[in-house]
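Missing here is one protein chain; the remaining ones are kept as they sit in the complex.
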Amino acid sequence: MSPMPDNWGYVLAAYGVAAVLLVGYWRYLAARAHELSQPVRGGRKGQA
Amino acid sequence: MTTRMLGWLALLGLGGGLVAGFGYAPREVAQGNVQRIMYLHVPAILTAYLAFALVLIGSVGYLATRQLRWDRLAAAAAELGVLFTGVTIISGSIWGRPTWGVWWTWDARLTSTAVLLLVYVGYLLLRGMVDEPDARARYAAVVGILGAANIPIVHFSVKWWRALHQPSTILGPEPSPIATPIALALLVNWVAFTLLFAYFLARRMAIARLEEHA
Amino acid sequence: MIAAHGLSKWFARTPVLADVTLEVGAGQCVVLLGPNGAGKTTLLRIVATLARPSRGSLTVCGLDALKEPQAVRPMVGVVAHGSYVYEELTALENLRFWTVMADADASRARLLGALQRVELEMVATERVRTFSAGMKRRLALARVLLGRAKLLLLDEPFTGLDQRGRKWLSEFVLAFKAAGGTALVATHSFASGLAIADRVVILHDGRIVADRSADELSSDTLRRLYDGLTEAEGSTG
Partner (left out) sequence: MTAYARRTWIVLWKDLLTERRSKESLNALLFFALLLLFLFEFALGPDRERLRAALPGLLWLGFVLSGLLGLGRSFIVERDNDCWDGLRLTPGDKSAIYLGKLLGNCAMMLAVEAVLLGLFGVFYDLALGPVLAPLVAVLVPGTLGLAAVATLFAAMTAHLRARELLFPVLLLPAQVPLLLAAVSATQAALLGQPLSEVSHWMKLLIGADVVYVVIGLLTFEFVLDA
């Protein structure tokens, strides 16, 4: 079993992509929460 | 606020996980540093399975009680399950490139994880297409239960299917006995991911509650 | 027979029914009037256990309709816009299907008897595809007759009927009532509604705006009352 080359690039890529996904989701949550905590504008009256 | 505390705790855990994975754990002999992707890959899939288990619990809970908070649990858990399955597949694929020489191989575990991803993406698509909250919750619960019951069936079918064409993968059924430091680093990362999952879940459920009452 | 308290229903965020309280005694025929979108159909669907209210309580035939819809269902007969008939089956086959589904006696003689009562015995073996809207509705009434319904729920039953058909239907409802049944009828036909009503309830924007005994109403006073109630608010909405 020969030791493999280090391949730090792949390690970095894997962690990088994961970070992008997780931080992206966190920012999506934050944006959505912010949006929903805003007071509702223009009380539109719906008709059934 | 407890959710915020949970968030900081998760962040702390992830920091600790990085330290454990890159600072504490040694370079693995056979695979080299690529093996460190494991500290991301394994906790992610474990978290995804936790999420899908919660989808099942939320689904059954909703059908039994008809209370929308169970549906919120199932919906939030499904979304997170897809997120963490995505992380699992991408990290597995990146790990596979230097290890197997290809980005994608129909390895039994990668394949069944991909099938799971498709099942739960379908679940989320269904949720997006039903407007009435009650109907959405009922339909989603049925798909959530079926999806969870399908997990073992998918697992065995894909395993046997691979065994048919190619007796064993390079990774083998289980990676050879894991050294204690590596196991410890995995544990730290797993705890960190579970904390992150709990934080995301709490926030997602809170948002779902706001969406209902808005 | 029906005791509804504080029924409210939202679709998404749009309120369709707002705090509706309605009591219907046994043997009564209550007619629901109101413009399109007033919530008549929604109210009927909730009473029929086809929809769940967002809030409120509902008792039908002495049973909690929200907790035991299954127990309530054999006792209500519903004839709505869609008459629950299969186009490719004959009148007789349709009745046979629904009667077996309701676990009642589906013998041919009994089914033919019901068809006779709704004057469809001549077309018993014709496919429903060839039927007019009125015939389909009569077929639906035959289905109700074959069950054990004590409460008849009709949604816009007079729509698409000619003079004779409307008269026939009014007589049918009166006969059902005479046999001890209760009826809740949603319609926007004043004359036909008033002809069968013991009580008239006017719905507007999901609320009950009037609840009168039919005795004190003539067609004209009802029209004036209705216009006054629905236009005054309608202009702001």
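Chains: A, B and C, in written order; residue numbering restarts at 1 for each.
Keep in mind that, in the parts below, a residue touches a chain if its C-beta (ideal position, glycine included) is under 8 Å from a C-beta of that chain, and two chains touch if they have at least 3 such contacts.
Because the structure is a prediction, the values reported are computed rather than measured.
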Chains in view that touch the one left out, judged over the entire complex: B, C
Sole residue of C:7, C:78 or C:202 that reaches the chain not shown, by the stated touch rule: C:78
Hidden partner chain, touching residue among B:11, B:68, B:130 or B:202: B:130
Positions on chain C where the hidden chain makes contact: 48-52, 69-70, 73-74, 76, 78, 80-89, 93, 96-98, 100-103, 127, 136
Chain B residues that touch the omitted chain in the full complex: 63, 115, 118-119, 121-123, 125-126, 129-130, 134-135, 138-139, 141-143, 145-147, 149-150, 153-154, 156-158, 160-161, 164
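Note that in this section only the chains that are shown with their structure count from here on.
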Computed distance of Cα centres, chain B from chain A, in Å: 15
In chain C, residues with contacts to at least two other chains: 11, 13
Chain A, residues touching no fewer than two other chains: none
Chain B-facing residues of chain A, complex: 1, 3-8, 10-11, 13-15, 17-18, 21-22, 25-26, 29, 32-33, 36-37, 40
Contact footprint of chain A on chain B as seen in their complex: 29-34, 36-37, 40-41, 44, 83, 86-87, 90-91, 94-95, 97-99, 196, 200, 203-204, 206-207, 210-211, 214
